[in-house]
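As structure tokens, the structure follows; a few thoughts come after it.
With one protein chain held back, the other chains of the complex are shown just where they sit.
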Amino acid sequence: MKPSAKKTFVLTLVLMLLFAGSVLALAKINSLRGSQATLQDVLYMPSGKLIKRMSLGYSGLLADIYWTRAVQYFGSKHIAQSMHYDLLYPLLDITTDLDPQLIAAYDYGSIFLSEQPPQGAGQPDKAVALVEKGIRENPAYWRLYFTLGFIQYQNRHDYHAAQEAFEKGSEIPGALPWMKVMAARMAERGKDIGTATALWGAVYQMASDKEIKHTAQLHLASIQADIAIDELERRVQTYQQRTGSFPSAWADLERAGLLRGIPLDPGGVPYQLQPGGRVEVLNAKKYPYLGEWRQNQH
Amino acid sequence: MIPRLSAITSNTFREAVRDRVLYNLIIFVLILLASAPLFSQISIDIERLMLVNLGLSAISIFGVIIAIFIGIGLVSKEIDKKTLYTILSRPVRRWEFIVGKYLGLVLTLLTNAVFMTIGFYAALYLYTRPLSAADARLLIGIYFIVLEFLIITAVTLLFSSFSSPIFSALFSFALFVIGTFSEDLRNFAAYSHGVGKWGAYAASWIVPNFASLNVISQVAHKQPVAGAMVLFNTAYALLYSATVILIAVLIFERRNLK
Partner (left out) sequence: MYAIEIQNLSKSYQVGFWKKGLRPALKNLSLCVERGETFGFLGPNGAGKTTTLKLLMGITFPSSGTAKILGRHFQDPEIKKKIGFLPEQPYFYDYLSAPELLDYYGRLSGVSAEERQRKIPATLESVGLNDAGNTQLRKFSKGMLQRVGIAQAIIHDREILFLDEPMSGLDPLGRHEVRELIQKLKDAGKTIFFSTHILSDAEALCDRVAVIHKGQLRGIGVMNELRSAAGTNSEIIWQGANALSAVVRDVTEPHVTGELVRATVAREQQDRVLEKLRQQGAVLISVTPLHGTLEEYFLAKTSQAEAVQP
């Protein structure tokens, strides 16, 4: 019997209700599982190589899926300001086992790994291991040497290893001549604010990933702020020595001829003059790397 | 209604049995028994883990394959062979036909799963005696597999009600694979923009979400499954299957048959 239009209408309504119900149930399930749940499978896989064999030739696709999971894992934890990123390395390891040529996984993955929590996993040694794996699998890709050198310098503070990395990278055909420059700087100066600025500037330019660019920007801003704060605090000291008391506002310094205008941080917000001669930024959250380059530490 | 429904259900079941579908059980048992000694080369704990993983995965995969192979012909075969003519000339409603077929196939899969479970526990006992209370919790894993069956059967039935067996098989299998990665689909959606984002989001709600129904790893590692998860997954499976079957009924009731 061909059903009447009314019956069809009613049934379609019921249909939508049922479907809506299923969506609600699913939403509840997802909230219960949390983003961790899919990743539980990761822990239970003996190794990436096993997954690769099981993936029946579709390892590339699987690698992309794992990479996406890694990004999502990192992203959601980062937003929550987590201090533990335990699954990041296993995910990246499996991803690169499945697709050894997935450069992004080595490149960005190692940076996420090496940065201190909550910006990253705080595992620079694992990061180095990952990049070195990437270099093994992709010997012609010189930018990985840059990443390696960067991590050695920034997170492991091993300037010799950093220099070596930049050197090796500079010898690969197609490498930017600037790699040699970085190698030289490593050799000469090691931990030097100019080097750091140049390094983060290079990272910012070379990276196409938003997160990395953002991290580089934050580093650069913090370095700038650190330099400025040092300078400002020096002038505050001078003022104190001259007048016997600390200034209460920037205007005081201006009148003393020590300053021109209100000093602004890289974000355009005035620096805060605190009692006791300390200078701070208004919004410390915007400068997570503040203090790395301070000469006069508190 | 009930006598007609039960007649169609039991006949569908009978057809599957006479099609010698249940012989797959033999292969299943053989695989289990043959592979267990291989695992015993490794330490005992891992042996149990691998046996459980293999056993439950096999129950799941065999069931899905049977669901697809029988499901694609559930309706289309009756249309092609015109056995439907004599059915429709009787006081059977078209929706009763669809639901009866669905229940018959689910019954077949359930029976298959029951026998496989028995065989599985037998293998488990044989190689990792004694059985502990934790092993009873493996039944939850099987329960979730049955929920999977409910969904995949509904999906293949839907395709069978309007397309040819080959396309039904293709689409059903495709949906199964996509459904397994439904969580990743949601992740893709979270990181994309514009049309792609909404498309991926919509798809992640529409495809059957097999991701959350796969608790095999969890129970293999003796981890408990939360009661809330059981409840909501049951609700999801029932609601989703009902939706799909209703679509199948709506389509089938309107079809002019050759």
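Quick notes on this one:
Lettered A and B in written order, each chain numbered from 1.
By our rule, contacts are C-beta pairs under 8 Å (C-beta built on N, C-alpha and C of every residue); 3 or more make two chains touch, one makes a residue touch a chain.
Keep in mind that this is a model prediction, so the values were computed, not measured.
Residues of chain B in contact with the chain left out of this view: 3-4, 6-8, 11, 14-15, 18-19, 81-93, 256-257.
Here is the rule we go by: only the chains that are shown with their structure count from here on.
Residues of chain B that touch chain A in their complex: 93-94, 181, 183-184, 186-188, 190-191, 205, 209, 211-212, 217-218, 220-221, 226, 228-229, 232-233, 235-236, 239-240, 242-243, 246-247, 249-250, 253-254. Considering their complex, residues 1-3, 8, 11-12, 14-15, 18-19, 21-23, 25-26, 28-30, 32-33, 37-38, 40-41, 44, 65, 68-69, 71-72, 75 of chain A touch chain B.
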